[in-house]
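Only a single protein chain was left out; the remaining protein chains are all shown in position.
Every chain is named by a letter (A, B and C) in the order it is written, and numbering of its residues begins at 1.
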């Protein structure tokens, strides 16, 4: 059976992509942020996972309000990237793994998650930037990917508890996949930030620190928040922490911390990375 | 609070639309079929419901495999009809009820149904034909509609038990809507038929009769079947009975039969209609 | 894919459109989905093979399309809901499809339907 070896959760701020493209990793503004990923890169290098299941939120590139899924699972041979409207560069397509996608889809439907199935899907910065952060030397990396999109565009958002349960269901699905492949689960978004409204610029360091701690040791605590609570505590877009919670849910074993890093601000956002091993 | 006064379940066979358009209701082939709807029309005329929640399955008009929801709820001001590829006539748009749609969506997400939200949606024969059967004198009828699409195109289909639970959740949602509007739930599709494969033409009268009986008196019995069981017993497209089961789920009160009618064949299909009151 | 692979063999004469079939048939079904538009139907009818090539169909799929061979269309990954839009271009009814797939005449196929009443 396949094994989930850990979860990597990371911010996906658009400007990260520009910094990478322009080689600014060692500039004063960026150094501390990028250095925070080094221990995770070393862990990935040692582990060499075969598959990445990426829990991310589309920002209005692949999905529109005419058919907006709460949870969507990719089942494509490859995942293209596309212009998001800001002239971000378009990259070669990421490798898919449709056979395992279908296994995941079948298992999730059996576990009564009412997912949308996507045999074609364009990835935005929320998928691309964490991939570029975790695999800085190849684009696309060799790893096979399965994107799982969670709605953060339109309220009602899924309940955080439901996102956590989705992660658990993904954990069960992977455990019943017959190869011995190594799977890493990635959750992207957050941490606290708010782009819109008179409250724009809101950041909540204390809450972010609680999240990091709770994700490691007491994820149910975070799962008890409502989506509205998350908006209040983490800012309107800070609610993206539900992807971290979903990724954490997939770790059904003993969880230990590989590394974490936290930095205020990158762009308008409290940027964080947390890597957890699953034994 | 709004009240669900009953559920109407009906076949949606494309040729029904042609028969109506060509005024063939009293032709030898069609008379028995259309006469079977008369008692339901009388009930509707007496009840004058305000809202119809229509559980149907899209046949590749509104949704494609690039983003195929398991459950999708409409939240549009109106629902257009479109060419399905066979030159079926295009009708004026049906009236939506977005305010109640959003209440339904909020309630379903709260109850942990992971629906897709659709603020634009084109209806195919699976929505149109039952509407034309139940409201033969107006097109579009005055009644406000909320379409709810269930995936029958791509396996895995949702479990029948999950469809039944969706219906129940719709029942709870309607009960918490603050007006005193009268709601009718419509489930479309079936009954037994199979269009594809060497088994094309398969019909199972005995199973259909069991379904009619179980829907009235013991819906849990039908909910225990798997989707694959339904394909085996009712034919590949007979699995559309899951929409009937979902509609029945919405009846949380005491259920009694208003009328049923059954006729083999219309086109390739065992055609049925079942109307149930909810007290 | 285990459950899916098993279920393919589960019901004789029945092609469950599961993930395995979906992977095979994506381009074919995408083409058939385009036939929701009258304009696309016209373009297809004028030059069927060119239209198939534009959707990157395999040779096997193109032959099944030009032969209007329903069982082969299913075997190469076609989904009946989308395929019906293709066969509809040639005025085939679901009775025509049933007759062809079961090796019956239309009258024999209709008789089989009525015999189940």
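Note that contacts are C-beta pairs under 8 Å (C-beta built on N, C-alpha and C of every residue); 3 or more make two chains touch, one makes a residue touch a chain.
No experiment lies behind these values; they were computed from the predicted model shown.
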item	value
Among shown chains, those touching the left-out chain	A, B
Touching residue (missing chain; options B:15, B:57, B:70 or B:119)	B:119
Hidden partner chain, residues of subunit A it touches	59-61, 64-65, 82-87, 153-156, 194-201, 203-205, 228, 231-232, 236-237, 264-265, 267-268, 270
Footprint left on subunit B by the chain that the document does not show	75, 77, 98-99, 101-103, 105-106, 110, 119-120, 178
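Convention: only the chains that are shown with their structure count from here on.
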item	value
Contact-richer chain pair [A-C vs B-C]	B-C
Distance between the centres, which are taken as Cα means, of subunit B and subunit A, whole angstrom	37
Intercentroid distance (Cα basis), subunit C paired with subunit A, Å	38
Multi-chain contact sites of subunit A, meaning residues that touch two or more partners	105-106, 110, 119-120
Multi-partner residues of subunit C (at least 2 other chains)	3-4, 18-19, 22, 26
